[in-house]
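Not every chain of the complex is shown here; the ones you see sit where they belong.
We call the chains A and B, going by the order they appear; numbering starts again at 1 in every chain.
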Amino acid sequence: MLLLTLDLLGIFVFAVSGGLLAVRKRLDIVGVVVLAMVTGLGGGLIRDVLIGALPPPALEDWRYLVTPILAGLVTFLWHPAVGRLEGVINVFDAAGLGMFAVAGALKAHEYGLGPVPAAMLGMLTGIGGGAIRDLLAGQVPVVLRDGEFYAIPALIGSAVAVTGVHLGLPLPVVAVPAAAMTTGWRLIALRRGWTAPLPRDVPPPT
Amino acid sequence: MLLLTLDLLGIFVFAVSGGLLAVRKRLDIVGVVVLAMVTGLGGGLIRDVLIGALPPPALEDWRYLVTPILAGLVTFLWHPAVGRLEGVINVFDAAGLGMFAVAGALKAHEYGLGPVPAAMLGMLTGIGGGAIRDLLAGQVPVVLRDGEFYAIPALIGSAVAVTGVHLGLPLPVVAVPAAAMTTGWRLIALRRGWTAPLPRDVPPPT
């Protein structure tokens, strides 16, 4: 019950970020709700398709669908107020990132994938929804371009969690610190403005 | 046999819309045929992947592949004539939307999904092909942005069909009126210029 609530909360916050981008891009109500759904559920859906967990649990429990729809409608109606909560949203988004990445990695591991693929799928669970959101809104995924520390903490947290479980440590002992590490690192990076490296010596575009 | 013909006709018309967009975007013959295929088959393929109906029937029957390829080639060769048929195409497209959405929702329901996810997947079956078409052509999906009544009739028709079957009504009694409702609503919206709501008070882009 606690896990379900946390999961739905994570989906809600991710979905709000999708809805907000849709509003800024002046999409209509369909666009706002679809971007909210895609952002909230997309990472998990890609993971479930790739590991063959079909139909995905998000399509078997209506609460997983109603949550991002609600987030979309709330954002559609009250986007100026929602937009002002950006600081709060960033914190929840970092929490969602940690939770989704670690849960995604452990699920992939449970389905028989080795540590390296499971860690990659954990990262993908964390960043996939936002990447589809950006594609649908017509922009290169933020996670690939701005040098933000977003994918890297997700990958490391996933790797730590999978390694722990692979070594036989009990799941909660592994999952909670790994998710907290991802979230904390993401928040510190945000606050201090850390950036991921950009390639050097790129000639100016012609 | 009637059903197969209707289905292939729907795919053909959707595929023509993909081919026409590709021509307008000045893609080459590969682009025209690929956009035709993706638009004609994309919605059904996404649905089949998500419910785990793999390999999708569209890949097991060559007629499902040859139909959109033909539509693509016809559009490539005679696009000025095809483009002038836009009024006719819109009618068939609305018919395809109703048919695909309702058939998609009922298939998802048959695969064990509850009414809410099945209705969502019905909508996705109806709008998915056009969304991938737009992404590949480098534009934000029309269905998300112009306030056109396209996704909403598809969703309502899907919901009506799934609810009916869920309540135990016989399939044809449910499917035909639900598809007709989606199609009719879409056509009326087109004729009268109805639009879906846009978010209010969005600050101008900076």
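Observations on the structure shown:
One rule holds for everything that comes next: a residue touches a chain if its C-beta (ideal position, glycine included) is under 8 Å from a C-beta of that chain, and two chains touch if they have at least 3 such contacts.
Computed from a predicted model, the values in this text were never measured in an experiment.
For this homomeric complex the structure file specifies 3 copies in total, of which 2 are displayed in place.
Keep this in mind: only the chains that are shown with their structure count from here on.
If you average the CA atoms of chain A and of chain B, the two centres end up 29 Å from each other. For chain B in complex with chain A, the residues that touch the partner chain are 49-52, 54, 111-117, 120-121, 131, 135, 139-141, 143-147, 150-152, 195-199, 201-202, 205.
Of all residues in chain A, only 22-32, 34-35, 45, 49, 52, 54-56, 59-60, 62, 65-66, 76, 79-80, 135-138 touch chain B in the complex they form.
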